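As you look at this complex, bear in mind that one protein chain is not there, while each of the others sits in place.
Up next, chain A:
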Amino acid sequence: MHISEGVLSGPVLAGGWALSAVGVGLGLKRLDYDRLMTVAILSAAFFVGSLIHVPIGPVSAHLILNGLLGAILGPAAFPAIAVALLLQAVLFQYGGLIVLGANVFDMAGPAVACAFAFGPLLRRAGKARAVGAFCCGFFAVLLAALLTACALALSGEGFVATAKAIVVAHVPIMLVEGAVTAMAVGFLAKVRPELLVHAPTR
């Protein structure tokens, strides 16, 4: 779900950069050098994970995984997503530097918000954790699609139809993300519970 360069209007681009700078700044402030390496390598794992194409009916879509990243990293998901998107710009030229701010906020904002909203559920056991993880995956994509759509719609009346199409197209992806996030969190809770302890408590 990338917005390409050249679509958004000046104020939306500037707003995206400002919000992302604040998010990255806050995320980095809480992140000390002991955990930096872990965040970097997990960010790489997410970059790779988001290249996974899963079949959904007749088509396939790639996973976004911002909800899972938020569930594991908490606020540090913000800089992690920023880094991954910058790398996509450098390696594949998906979006340039100007639209990067908006794209980072669209993806990372929902990731961190969901981590705070459903973090307490993630720390419980059994069904509550599965529900929390599903919500993380589902709502992170839903919010990301809505933010992307808002950024488009705010940039011009002509983009409103595109914005609606983006939200509708992401409904099946939300369900798959929710399911995959729930199963992945269940797996991690069994195999490496310490990976989940950085989810925010409040």
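Convention: a contact is a pair of C-beta atoms (placed from the backbone, for glycine too) under 8 Å apart; a residue touches a chain by one contact, two chains touch by 3 or more; residues count from 1.
The rule we apply is simple: contacts and distances are computed from a predicted model.
Q: Pick, from "Spore gernimation protein", "Cobalt ABC transporter, permease protein CbiQ", "WD40 repeat protein" or "Cell shape-determining protein MreC", the protein name that UniProt gives for the chain of this complex that is not shown.
A: Hidden chain, UniProt protein name: "Cobalt ABC transporter, permease protein CbiQ".
Q: Using the definition of touch stated at the top, determine which of A:Ala128, A:Cys150 or A:Ala179 touches the missing chain.
A: Checking each option in A:Ala128, A:Cys150 or A:Ala179, the one touching the absent chain turns out to be A:Ala179.
Q: Taking the full complex into account, find the residue in A:Ala117, A:Val131 or A:Leu195 that is in contact with the omitted chain.
A: A:Leu195
Q: Across the whole complex, list the residues on chain A that are touched by the chain not included here.
A: Touching the chain left out of view, chain A contributes residues 2, 4-8, 10, 13, 24-25, 28, 31, 33-34, 36-45, 47-49, 51-52, 54-57, 63, 65, 68, 72, 79-80, 82-84, 86-87, 89-94, 96-99, 156-162, 165, 176, 179-184, 187-188, 191-192, 195.
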